[in-house]
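Quick one: the structure is below, questions incoming.
Apart from one protein chain that is not included, each protein chain of the complex appears where it belongs.
Every chain is named by a letter (A and B) in the order it is written, and numbering of its residues begins at 1.
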Amino acid sequence: MTQPILKGRNLTKRYGKVTALDNCDFELMPGEILAVIGDNGAGKSTLIKALSGAVIPDAGTVELDGKPVKFQSPIDAREAGIETVYQTLAMSPALSIADNMFMGREIRQKGLMGQLFKRLDKKEMERIAREKLNDLGLMTIQNINQAVETLSGGQRQGVAVARAAAFGSKVIILDEPTAALGVKESRKVLELIQDVKSRGIPIILISHNMPHVFELADRIHVHRLGKRLCVVDPKKYSMSDAVAFMTGAKEPTQAEAEAVAV
Amino acid sequence: MSNSDNYEAAASGASTEVASFADTKKGFVGQFQHALHVNPAIVPLIVLVAAIIIFGLLLGSRFFSPFALTLILQQVQIVGVLAAAQALIILTAGIDLSVGALAVLCTVVMGQFTFRYGLPAPVAVAAGLAVGTAIGAVNGWLVSRMKLPPFIVTLGMWQIVLAANYLYSNNETIRSQDIEAEAAFLQFLGTKINISGAIFTLGVVLMIGLVFGLAYALRSTAWGRHVYAVGDDPEAAELAGVNVHKTLMSVYMLVGFICGLAAWVMIGRYGSVSPSATTGVIGNIQSITAVVIGGISLFGGRGSIIGAFFGALIVGVFELGLRMAGADPQWTYLLIGVLIIAAVTVDQWIRKVTA
Partner (left out) sequence: MKTLKKTLALGASALAFTAIAGAATAGSHGMTSACLITKTDTNPFFVKMREGAMAKAEELGIELNAYAGKVDGDNETQVQAIETCIANGAKGILITASDTSAIVPSVQQARDAGLLVIALDTPLNPIDSADMTFATDNFLAGELIGKWAAATLGDAAADAKIGMLDLAISQPTVGVLRDQGFLTGFGIDVKDPNKWGDEDDPRIVGNDVTAGNEEGGRKAMENLLAKDPMINVVYTINEPAAAGAYEALKDIGRENDVLIVSVDGGCPGVQNVKEGVIGATSQQYPLLMASLGIEAIAAWAKDGTKPEATDGKDFFDTGVALVTDKPAEGVESIDTAEGMDKCWG
């Protein structure tokens, strides 16, 4: 059996009296799209933040590629190859597409100008940014120096996904990528996600949108009351089943809960 | 997928061009708006050039002389340096009310270290710069680590620094003649360079160098991009991998250091060290005025430091021009008030480019 690329065990996080994560387990297999669903307040975002370094769990372990890791910040996670596309996109609206794509990992010019004057190699960054966007068949770019705030919601999502795909070597986490988008733009972003998956990078997809989840996911992690309730196969279960598990209307049988556990 | 109805089919006939960057047709105003969006220093530059031309026409050769035009630079050198510092803070969506007071305190440190403790003047200057940097670091730490609003932190620091300045100095002015005789290095930046009637002081040269140096750093280094990102949206910057704390600390410390430079420029310009210098009380407002007229958004993340420099020059041109014309000084303040409101209006208009 293949090893999970990202694995969480007994993750626990409390905020005062509230237990957001309660001995939660988690696995992401190589090359798959794993959807994480759960009702509001179930603790999905805390789980994702614990995996991406934005939250430091009180207890439990995270393993990446079979090696234990302890992320202190999103930067640690990024350096380990985990890229997250946040719901807020984490982009600076007034800065350009290229600036945003390279935020925090700028490329300096070679030679004296770069070493002494720390001059950025804007040409190179623009070239790479354009290439990455084109790679994903994303868009016909006219001006890579356009400020992000001048883009539509779908275009911004596209840039954020392209940024993650450009740098995420091991895992990409997508938090509600279609929540703020219209029908057409959502479609485009779903295609983009498929595209990223086809390059072999595993994806964690957090979404409330059941049709999108069922369309994309290979497996669905159902989160309830701070822990993993079960993992279901979208080919064997219906959306109603998933919603029933998620809201507690239906309890999975022992066999169902174990069948998918690794 | 039996229960997934084909609702998206309805949209399939629509154009697939979802994420292209088609430039919609814009009129001249739209293009102008876009140009301003990309290069926010254009507006203050236009105002500056227009002001120089208007005063030149009205006052003739008296104003258009190399002496008068370079006099403007001399008169704005302190506010110009402080505005550069203020611009950095405002780019991070902060505000610094303590810049002027800090500059005055640094002049006092430079003066007293020489005259009270008998240290060599260069050491005293270094001490003044160090004190500025240290107080900037305190501001930065309170803003970044304690998460206090910059307005509150620097409002408090303004009072603290001003009071410390009076307490430490006993409000004694160190006279220009004494400094000249015993520690001329303190007045080094007052050294004048006369190029056929045009008079530049080293302080002016320092101001221009500082502004262009910072402009380069903001535009062409990772640090500069981080400053903009932090000002734009600190949470997004943090998530995108910017060390927000480090960036803020570096900005506040650099600002403290620049206030120290402003102090040195002040001694050069006024010759003396005066704890009751007005810059301590109104330097913050003057620098904010220059920054705002220069088109830097008080909401952070937008604008250029060159704009702030132009803003300081605009104020300088108005002040000298109206003074030479013999206008009541209240007219200067009135016009500067109009400019401030106009500048913010233009800033809001530029932001609409996103809509």
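Keep this in mind: contacts are C-beta pairs under 8 Å (C-beta built on N, C-alpha and C of every residue); 3 or more make two chains touch, one makes a residue touch a chain.
This structure is a prediction, so every number in the text was calculated from the model and none was measured.
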Neighbouring displayed chains - absent chain, whole complex: B
Touch with the omitted chain, as defined above, among B:Y117, B:F151, B:F212 or B:W331: B:W331
Residue of B:S272, B:T289 or B:S304 touching the missing chain in the full complex: B:S272
Residue of B:D96, B:D232 or B:E319 touching the missing chain in the full complex: B:E319
Hidden partner chain, residues of chain B it touches: 29, 54, 58-60, 62, 65, 67-68, 71, 74-75, 78, 166, 171, 173, 175-177, 269-272, 274-279, 281-282, 319-331, 334-335, 338-339, 341-342, 345-346, 349, 352
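Operating definition for what follows: only the chains that are shown with their structure count from here on.
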Touch list for chain B against partner chain A, complex: 1-4, 7-8, 11, 14, 16, 18-23, 37-38, 216-217, 220-223, 225-226, 228-229, 232-233, 235-243, 301-302, 353-354
Touching residues on chain A, where the partner in the complex is chain B: 54, 74-75, 78, 84, 86, 88-95, 99-100, 103-106, 108, 117-120, 122, 138-143, 145-147, 149-152, 154-155, 158, 183-185, 187-188, 211, 214-215, 234, 238-240
